[in-house]
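A single protein chain has been omitted from the complex, and every remaining protein chain is retained in its original position.
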Amino acid sequence: MEFQKDKPQEHCAIFGIFGHPEAAKMAYYGLHAQQHRGQEASGIVTTHSDHKTGKYHFRIHKDFGLVNDVFKDDTILTQVLIGSAAIGHNRYSTAGASDNKLNIQPLIVNYRDGNIGISHNGNLTNFRKLRKRLQDEGTIFQTTSDTEIILHLIAKSREQDQIHQIIDALNQVEGAFSIAILTNNKLIAARDPYGWRPLAVGKLENAYVIASETCAFDIIGAKYLCDVEPGEILVFDEETVNNSEAKSFRLQNKQSRPYHCIFEYIYFSRPDSRVFGESVDRVRRKLGKALAEEHPVVPDSTNNTVVVINVPDSSNTATLGYVSQNTKQGNKSKYEIGLIRSHYVGRTFIQPQQDLREMKVRTKFNTVRGVLEGKKIVIIDDSIVRGTTSKQLVKLIRDAGAREIHFRITSPMIKYPCYFGMDFPSQNELIANWCEGDIEKIKSELGVDSIGYLSLDKLLASVPRDRGQYYCTACFSGQLPIEIDDLSSKDEHEL
Amino acid sequence: MEFQKDKPQEHCAIFGIFGHPEAAKMAYYGLHAQQHRGQEASGIVTTHSDHKTGKYHFRIHKDFGLVNDVFKDDTILTQVLIGSAAIGHNRYSTAGASDNKLNIQPLIVNYRDGNIGISHNGNLTNFRKLRKRLQDEGTIFQTTSDTEIILHLIAKSREQDQIHQIIDALNQVEGAFSIAILTNNKLIAARDPYGWRPLAVGKLENAYVIASETCAFDIIGAKYLCDVEPGEILVFDEETVNNSEAKSFRLQNKQSRPYHCIFEYIYFSRPDSRVFGESVDRVRRKLGKALAEEHPVVPDSTNNTVVVINVPDSSNTATLGYVSQNTKQGNKSKYEIGLIRSHYVGRTFIQPQQDLREMKVRTKFNTVRGVLEGKKIVIIDDSIVRGTTSKQLVKLIRDAGAREIHFRITSPMIKYPCYFGMDFPSQNELIANWCEGDIEKIKSELGVDSIGYLSLDKLLASVPRDRGQYYCTACFSGQLPIEIDDLSSKDEHEL
Amino acid sequence: MEFQKDKPQEHCAIFGIFGHPEAAKMAYYGLHAQQHRGQEASGIVTTHSDHKTGKYHFRIHKDFGLVNDVFKDDTILTQVLIGSAAIGHNRYSTAGASDNKLNIQPLIVNYRDGNIGISHNGNLTNFRKLRKRLQDEGTIFQTTSDTEIILHLIAKSREQDQIHQIIDALNQVEGAFSIAILTNNKLIAARDPYGWRPLAVGKLENAYVIASETCAFDIIGAKYLCDVEPGEILVFDEETVNNSEAKSFRLQNKQSRPYHCIFEYIYFSRPDSRVFGESVDRVRRKLGKALAEEHPVVPDSTNNTVVVINVPDSSNTATLGYVSQNTKQGNKSKYEIGLIRSHYVGRTFIQPQQDLREMKVRTKFNTVRGVLEGKKIVIIDDSIVRGTTSKQLVKLIRDAGAREIHFRITSPMIKYPCYFGMDFPSQNELIANWCEGDIEKIKSELGVDSIGYLSLDKLLASVPRDRGQYYCTACFSGQLPIEIDDLSSKDEHEL
Partner (left out) sequence: MEFQKDKPQEHCAIFGIFGHPEAAKMAYYGLHAQQHRGQEASGIVTTHSDHKTGKYHFRIHKDFGLVNDVFKDDTILTQVLIGSAAIGHNRYSTAGASDNKLNIQPLIVNYRDGNIGISHNGNLTNFRKLRKRLQDEGTIFQTTSDTEIILHLIAKSREQDQIHQIIDALNQVEGAFSIAILTNNKLIAARDPYGWRPLAVGKLENAYVIASETCAFDIIGAKYLCDVEPGEILVFDEETVNNSEAKSFRLQNKQSRPYHCIFEYIYFSRPDSRVFGESVDRVRRKLGKALAEEHPVVPDSTNNTVVVINVPDSSNTATLGYVSQNTKQGNKSKYEIGLIRSHYVGRTFIQPQQDLREMKVRTKFNTVRGVLEGKKIVIIDDSIVRGTTSKQLVKLIRDAGAREIHFRITSPMIKYPCYFGMDFPSQNELIANWCEGDIEKIKSELGVDSIGYLSLDKLLASVPRDRGQYYCTACFSGQLPIEIDDLSSKDEHEL
């Protein structure tokens, strides 16, 4: 739920609103609630029509920084970003050099049918082919982001109306995309046919709202209506608002079933959000229970109760699930708060020197000795990527006097990179990869008494399947659901 | 544990270190760990001696902002703030106009025996008398802070050596003070005879460390040694470091027993700290249990289990205590995470408009509907000051579908101001005060189904008493343990 | 020579360098020397090739502000902007909304033949037609600047090599352009066939340098070689450096003679620069002499000498010319410093209130009473645009006791807008326009005893004509040398 450099990085939050007099302010709050999905940069675009000329103008403000920093001066929201429709974006870069200001979204351009702005969450997998084709046709690229491709395809479409230009463009791109598009007088929501990334629709009085996660609706008091379906395009305009019915279109059906990113449930989404139609909190509790079924920890003569602690705040709910299930299985278990997390760790923290190797984890976490000393400790975490933070956490807990430490993870071993928008480190930095999946080696590396990963089967059994959902689990299994352009996903594009 | 404008404000964290090559860096981490005790301003002073001249120089850096912001440029720590001894301070102003840069601590001055710097946590109660006396003697005041008084008294002392000048000065001031003093070549720790505010001593290799809370030791890997005793003055210098034994002096014994601020246990201190010789976490758990004894919540036919939720993160541990005790008493209870707290709420958040009254609490908290819907909810909080945030939290929980809401508080009603360093709002803004302690009125004001405050007796029974400790409970009872200068504590001083 | 809001605004300085190990630093100094041509924003792009991969990368830094502010952190020049070729730009916007960050130059894009960057001084007059044509072909526009057009035309050219793509593109645009283009491994200089804006070539050791004004060569110690000829394209690459001979190409010859902007001599260029092949200082002295021939001021019985003062620093040299010629004509004249200019007037000066109407001119100029009191004063200025500053200056001089004030201007009346890059206020704000050229009305408006503008004939007789040069004087005469796209030049483009 929170930004951890050693966790897989989700790259974006998107937000859109149509028909609200304070559209930019709503976008601001909606992005703020989704800050955990991208802390690198933030931006909002509005469209408004000039009463005298009838012309539409776009207003934009975007910069590097947290939402609060980028919009520190609130006159930007009330005086600059005027208009009743807006889209916004929080970004943690995957495609595109992250230090290039031009890559900050939303992107806005002008073409023959007016202005157009776009916010994109995901990763296009046929990016290179399309860019090559467009360049051969004489197209210039001003960003290194794959999102710019979509804008060129829209402008080059032979379709007459904007909606069909957009459909035409999106039918040409492959990979993961949840998108908010703003035109002079429309808001368009679109989701790839696999439904990789979430995208929900809500309503706030007469206005329509779209967001990656439903927590963005809660903050502004909007009600959740439905998800944008995989492969669906929804159009919100004045007519929509008047009729209370959005127009829906379909992308070409390239495949028969969705592939949701299962990491949204494991780690990315906020527990108070509903994604892929289910409460994240509820899924996480199930993951904790499933983990206890597979990897229980049994009390011993010294400690007739095992102490189960969470890594705040990402494994909070799963820990409750583990405790209840482990207890149910006859292993007396107690939920405890053994790690205290600082609220003040920001991005500007000074770089600890070599001799202060453990400083980074210490500035974030401290142990509660009284809870840990002499105890058999179970620590629940959602995932292990590099393992470096885990190792230092284990050391902290050991230093606080824990007698035994049993590490339990609510996901399988991460062994493969992601091509659909999750920003893992390079494959050989993944602990499960360089330890070749050898559980003993990982155990010894982390310095724990035992370690247990949730199995892929149990994981899949814990997530909603009742409506024919499938999940992308390529980072665990290496099996890609679709063919992709080029496997060297970490390559930086030109410019 | 976290900065909430609607909670009583602790005003300061202090830190000191003697004998470490990277004294400023240690101070930085020590202040960072104590950020919760003061978010308004931060500063560090070091002393170093010039090898050529043998002269001592003070280096200082301080400004408004969080520790990370004030020391954003880490060359300040490594190149400007050189020297092997340092003191630091985080501040939330009580005495002194908070917008005056001159009031930021540490204060440093030069007098006939060299340079002297001071960091002060507490509030002097005979401030006015002393200031008047000093002014009549021809003294000028450059700050509006009561801390400046101490420096004048030291400089005016007739004692020959610095230590006795300091003792002389501190024997003249009354009220609450935990102090770190830096001279050219010494670090001095002092605590008022009542022991109002905490002050602990630790060791990091050969260096001595002092801090308001022991979490500052943990972050740098220092070991807790002992508390500075009420009325004790400890001197750390080269000799101390060599002999591993600090010199101890005593202030005049104006009274027979300490008066610790009981709010340190209820709310101020971090749960992972040890204050007044006891783990805060342990005390908070007891408070939760005592609260359940006094104010249990009984399941009913609709909900055969009551759902107990915490207000993250200040009531986390107490909630665990409540759940276990309520259950023990036969009331089936379940600990749940019903409120999610945003990690990104900073001080610069835009001011919500009138029509967005509930925005402030929503940018900080969101509910987990699945956990609350249709349930009998017990919400545990540490204290109620104005009641405005509590009221809005209750509304959020009600909106998420809670069937009943039972509010339980791990402290008695706050009805009186504090004269010893806690920054309450004015007395008539305290909900318990303007509701005249009428429990029905408060209940109705907050919109809850029942409300239960921990009694003063139970509170006192839950905190350590075994070593003759007494506690200041003036904010609950109105009974002041000492006579004070002037009861209009909120008056701003001149300048 | 200096930025005055009430003077016609030149929009840009350009700079380019090829073959220097510290290309960015040279660009920085070259832009600094040309700061007077644009104070709104500044930027530098470099190209460097990665030794390992052989790939070329562009590095860019640009922002609003003066050169010194934009490159305040000099590690940007030495560590970020690496590479041995660079182009730079100072901007005062004409085309394109000036508050749009995306419009700051240099612009950089990537297309099928690599990266390309551009710095442009001038104004395209068939902008609208080209933009419409490109949009119809499916092109998107990310800026509102006419410069972006050129990049699209290059990318869409069917020519095989980059140089011919650039020639192809520039043959399609009309109007004023002096351009620096950076490709992966080349620097290209180009100037429109009319030679509207200056562009000079210099040499610094082996490196080639191009700049709008030669003062940019002096600061880095480069030697002036020649001007880029009207309609010429010069290519600098590794071969050029090795052979000490740039490759030269020609644009289609649309016309038989150049039209230099005569305002470069009157006001824009620095006196220490050489533009259109002649020293600006020398021309200005001639302008002063010609002005004395046309509009002498005769001493009278009270003052047997007329006191001639300059408006520092833009009319300094012309004033010397006027004094010597007026004296030669038998009118005893004395050059005096009667106005002192503050060195500290920046762009952030607070806005004077209504009741402080004269504050703005007073913060910039003060009078030397002893020089002015009781005297017959001749004040020399280069041009009058709105007349508001002139009026206030006259009042200041009158208040200092001048007996008579005679205003002399080294240019004709400005009555028409400029379509070729000079940023005049709207036509009806021009004092000569709304006074309908009535000299008595202007005299009375400014409150002077006499006023004399240099005639267009005398102006043309004072500038170099020996090599068949012609000058654009459309702002005086209203006669446009070429047909233009759309006369509503101040319209803001879309987005």
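By letter and in written order, the chains are A, B and C; residue numbering begins at 1 in each of them.
In this section, a residue touches a chain if its C-beta (ideal position, glycine included) is under 8 Å from a C-beta of that chain, and two chains touch if they have at least 3 such contacts.
On a predicted model such as this, the values are computed, not experimentally measured, just so you know.
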*With touch as defined up top, name the shown chains that contact the chain not shown.*
B, C
*Which one, C:S49, C:T363 or C:S450, makes contact with the chain that was left out?*
C:T363
_One chain isn't shown here. Among C:A27, C:L134, C:V275 or C:L320, which residue touches it?_
C:L320
*Kindly state which of the options C:S342, C:S444 or C:S477 is in contact with the chain not pictured.*
C:S342
_Please output the residues of subunit C touching the missing chain, sorted low to high._
1-3, 25, 28-29, 32-33, 35-36, 66-69, 71-72, 74, 77, 215, 218-219, 221, 270-272, 279, 281-282, 312-313, 316-317, 320, 335-337, 340-344, 346, 348-351, 358-359, 362-363, 366-371
*Residues of subunit B (touch criterion as defined above) contacting the omitted chain*: 58, 101-102, 107-112, 114-116, 135-136, 138-142, 144, 151-152, 155-157, 493-495
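Quick note on the criterion: only the chains that are shown with their structure count from here on.
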*Kindly list which chains stay connected to each other once subunit A is removed from the assembly in thought.*
B | C
_What's the farthest chain from subunit B if centres are computed as the mean of the Cα atoms?_
C
_Based on mean C-alpha positions, which chain is nearest the centroid of every protein C-alpha shown?_
A
_Cα-centroid distance, subunit A relative to subunit C, in whole angstrom_ = 49
*Taking each chain's centre as the mean position of its Cα atoms, how many Å separate subunit B from subunit C?*
61
*Got the subunit B residues that touch at least 2 other chains?*
none
